[in-house]
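Of the protein chains in this complex, one is absent; all others appear in place.
On to chain A.
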Amino acid sequence: MSLKTNVTYYPAMPSAFKEKLLSDEFIVTSEISPPKGVDVSSVFEEAGLVRDYVDAFNVTDNQRAVMRMSPLAMGHLLKERGLDVIMQFTCRDRNRLALQSDLLGAYAMGMENVCIMSGDYPTKGDNPGAKPVYDLDSVQLLGAMNQLEGGYDIAGNPLESAPSFTKGAVCNTEPDQPLQLMKLEKKAHMGIDFFQTQAVYDIGHFETFMEGISHMEVPVLAGLIPLKSAHMARFMNEKIPGIRVGDELIARMESSTDPAEEGLLICAEQIRELKKVCRGIHLMPIGHYRHITALFEMAGLHEKH
């Protein structure tokens, strides 16, 4: 290895995640939140429950603007335990100096999988007075990552050694939203390895979306949130952008004697259908891990490891 600049440096075992994206294996990622504190044992426990089914854990970054441990630290700790991780990375909390230095740090610790997003506004979270940063937007952050991979920082200064990321971004799946599609095009244009979507409930709708973006040739992981009650479905319809739970599903939840079980059943059915439509799923269980292994088995997703 030459000591000149622009050499790609592999400090840790290269992640299997990118290879899986390139294969035709159905991919399963699962969201996991760092603790609001310093004790990570409950995170290890949750991850341990499903680790055999999951290709990579997606570690959230002060999600919904609620302050928690850094995904950089949590991701590293999971990685040390042999779990593959995708680090989520928002534009909300860091300017371009901090974004770039954290990205270099993540790579040096073996976390080359990064999923970027704008980030919910601080007033949505538990530190509402925080100064919003948004120095770069998600398209510009992808540009900065390309630049780092090319051996330069965003201002054009040479790096001593360069990273190589597996880059992901998030998207909504409404096929009739020209602005969302336009932004998706821009992200794809910047070079992206996967898209992770907002929670999908209407598979037909999702198929239309997939057809609309097929020319981008980017692997898509469909977001899934198992329903727990009809109330939860209505709440999401009203409050969460990009989520649409259809009346039929709400009725099913309503008439069930065990709505939580029904929600898992619905989710398992959806996974079976999604296997025909996209490259994988991204599960966002809300305080639900214990039942997730059962969900995977119902959906015909068996232990991988």
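The working rule: a contact is a pair of C-beta atoms (placed from the backbone, for glycine too) under 8 Å apart; a residue touches a chain by one contact, two chains touch by 3 or more; residues count from 1.
Keep in mind that, in the parts below, contacts and distances are computed from a predicted model.
When the unshown chain is looked up in UniProt, the name that turns up among "Phosphonate ABC transporter, permease protein PhnE", "Methylene-tetrahydrofolate reductase C terminal", "Aromatic ring-hydroxylating dioxygenase subunit alpha" or "ATP-binding cassette domain-containing protein" is "Methylene-tetrahydrofolate reductase C terminal".
From the set A:Arg81, A:Lys124 or A:Arg290, the residue in touch with the chain omitted from the display is A:Lys124, counting the whole complex.
Interface note for the absent chain: among A:Met74, A:Ile154 or A:Ala233, the touching residue is A:Ile154.
Residues of chain A that touch the chain left out of view are 91-92, 96, 117-118, 120-121, 123-124, 132, 134-140, 143, 154, 170-172, 178-180, 182-183, 185-186, 189-190, 198, 241-242.
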